[in-house]
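A single protein chain has been removed from this complex, and every other one stays in its place.
Up next is subunit A:
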Amino acid sequence: MFPGIEPLNPLLLPAQKLTLGCPVLDRLLRGGLPVGSVTEIAGESAAGKTQLCLQLLLAALLPPSRGGLSAASLFIHSEFPFPIRRLHALSSSSSAADPLGHIFVAAAHSPDDLLSLLATADGLLARPPTHLPVRLIVVDSIAALFRSDFDNNPKDLKKRSFLFFKIAAKLKEQARRFGSVAVVTNQVVDVVGSEEGANGQRVGNYASLWSSGRRVCPALGLSWANCVNTRLFLSRKDEIADDAGSSRTRRWMQVVFAPHLPEASCEFVIVREGVSGIEPQRVAGR
């Protein structure tokens, strides 16, 4: 059944990364998102998750010399509507020919939808309809797929957990087989109560994660956390900018856990051209 079992020299493993489209953010991630791996981007609504995903779809089209994969992408969305206008606006500054023709979009309404889409994606990955292979798969978001179907009783949680592992195993197997990047966005839930609760369990580099003044943690619990290789957290904070009382939004990307990255964070902004990291200020005398 597995005639090809053979050990590999790790030096021969693919080490390619997909740029985030911003050199500052790339530096935070040591080049970008790794192929053959599942990266989760968690954050509250309007934290910038989808913006970042759109940027990745366009970055994938770039040649490897510019941090891209020379590849088309598959975007599976469970949140509606799909931001086609924003994507179109971003694509106008893309150097690739016909970027929108190389981005495949599909909608998923349930975990089973997602699984059957991923099964179909095998065909897309193996025999791409365009001349470019598909090497980026984005799921936005995983949390929305599990919102309505499951109750909080142990039996349903168990059923839900089985699906997490099935989905993750499929994404990882595709990522490995086709040398692709898998990105999954996730929402956050409020952390209520003491540290001893299931949600209070510390996962990763930060004792607690904050956004918009609330203590939060990525949705879908410890089970799902076990399913991703890298977890990035996007947060936002509205601040009073000056005496006139006008407010501005500050945003951060944090590495919650990753097998190849130390704890680190980076501030970023969302502008017309997309998501852009802010170079950390050098403190004089260091």
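What we mean here is this: a contact is a pair of C-beta atoms (placed from the backbone, for glycine too) under 8 Å apart; a residue touches a chain by one contact, two chains touch by 3 or more; residues count from 1.
Operating definition for what follows: contacts and distances are computed from a predicted model.
J.: Any idea which of "DNA repair protein RAD51 homolog 3", "ATP synthase subunit delta, mitochondrial", "tRNA (guanine-N(7)-)-methyltransferase non-catalytic subunit" or "Glutathione S-transferase" UniProt assigns to the chain that's been left out?
T.: Options "DNA repair protein RAD51 homolog 3", "ATP synthase subunit delta, mitochondrial", "tRNA (guanine-N(7)-)-methyltransferase non-catalytic subunit" or "Glutathione S-transferase" narrow down to "DNA repair protein RAD51 homolog 3" for the missing chain.
J.: Per the definition of touch given earlier, which of A:Lys166, A:Arg215, A:Lys237 or A:Arg250 contacts the omitted chain?
T.: The missing chain is touched by A:Lys166.
J.: For the chain left out of this view, which of A:Leu33, A:Ala175 or A:Leu234 touches it?
T.: A:Ala175
J.: Could you please point out the subunit A residues that touch the chain left off the display?
T.: 1-2, 5, 7-11, 13, 15, 30, 34, 36-38, 154, 159, 161-162, 165-166, 169, 172-173, 175-177, 196-198, 201-205, 207, 221-223, 225-226, 228-229, 231, 256-257, 259-260, 262
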